[in-house]
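One structure is given below, represented as structure tokens, and several questions about it will come after.
In this view, the complex is presented without one of its protein chains, the others remaining in place.
Naming follows writing order (A and B), and every chain is counted from residue 1.
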Amino acid sequence: MSENKKTLSLLERMKQKAVGQKSYGGEYIEEPAKVNARTCPNCGAGRAEQDGLTHCAYCSFEFLSVKLTDGINIKKEDNSQTI
Amino acid sequence: MSNPLLEPIHGISLYDYAAVSAKMASGIDPKSIYKALGIEPAVFEEASALWVTRMQEDSTFEVTILFGQYFSEADKHPKLNGLQAEVSEEGKANLEKLKTDRYFYEELCGARQAAYEYGLDGAQWIQDNFGISLGDFQAVAMKWSEVQAQDIHNNTENIHHFVDYQQKKQAEYAAKFASEQGGNVADDVEF
Partner (left out) sequence: MSGFFKNGSEDSRIIVVRKEMNETKERFFTFIEKLEDKLREFTAASIPELTELNNTDPDQFKRGYHRMKAAVLGQLDSIQKKALDVKEEKIAGYAFSSDDHEVSKVYLEFRNECYDRYFQFDELYARCRQEVEDTYAEDFELQYQKILDEHESIKDKFRCKQCGSPITIDRIYFTTTYITCPACQTRNTFEPSTQAKMLEHIGRSLAEQRTRHLLKEHDEIPEKTQALYLQRHHLELSLIQENDKKIIEQKTAEIHALEKQHQELESTRPALYQKYLRAMFDEWNKINPALADEHEKFYIRLLNDYAK
């Protein structure tokens, strides 16, 4: 009986330690889905589909400094044509 | 570039991807990483998912091997080398020692393993006690594994030496963690 008690108290301590400690990378926070829209920080214009994603159609501000390839949803056609 | 599996995705090369992964693992805010590369999360998340599929497709493991190599060279990345996680002076000194002192590296490997066996998050334990992030630790580990790979051909004695040393250190840390939790379950059983 006392043997059993010893085991249970060891397990209890182990459990408290396992659950109570900080995890590397911090606690897990479930973020909900969200929608945002970026406007050009230079001229304030929105990003319209026909103008592409990489540059502002009005002032050529560079939103993305990479050349887009065919990815999952983003495609080559999303490179802005204005530059 | 002969291997099409190594072509950049949305302009993000394998080196970019590996360096970003290393920087994120060392606790750097993704926002500042994206800014340094001139990209947005949408671009990186697609590239990241697709780099994983490139590794899956690649039966030669070239992509995966290069990824490991680049991961440990994140600090040399021209656009990302300025991004350093906030590290204490002690942490910096420990990281330097980890890079140069094989014994210290083996000791921490043993300690981390012992920590896991005593229900501790080993990565967090290293961070708390030595101020070294998981990303930095993994990057150094890759360097030492290259040394180890060389030893396989011409210095197996060295391999045994460090395996023994790590095991000895692991046992020391295990004893310490055991006493902190009030002993091991079979301490009262004697021969």
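Rule of thumb we're sticking to: contacts are C-beta pairs under 8 Å (C-beta built on N, C-alpha and C of every residue); 3 or more make two chains touch, one makes a residue touch a chain.
Being a predicted model, the structure only gives us computed values, none of them experimental.
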item	value
Hidden partner chain, residues of subunit A it touches	3-4, 7-8, 10-11, 14-15, 17-19, 21, 23, 27-38, 46-50, 53, 72-74, 78
Touch list for subunit B against the chain that is not drawn	40-42, 45-46, 48-50, 53, 56-59, 116-121, 174, 178, 184-186, 189-191
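Basically, only the chains that are shown with their structure count from here on.
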item	value
Residue numbers on subunit B that touch subunit A, as the complex places them	7-12, 27, 37-40, 42-43, 46-47, 49-50, 119-121, 123-124, 127, 134, 181-183, 185
Residues on subunit A engaged by subunit B in the complex (per definition of touch)	7, 10, 13-14, 17-18, 21-25, 38, 62-69, 71-74
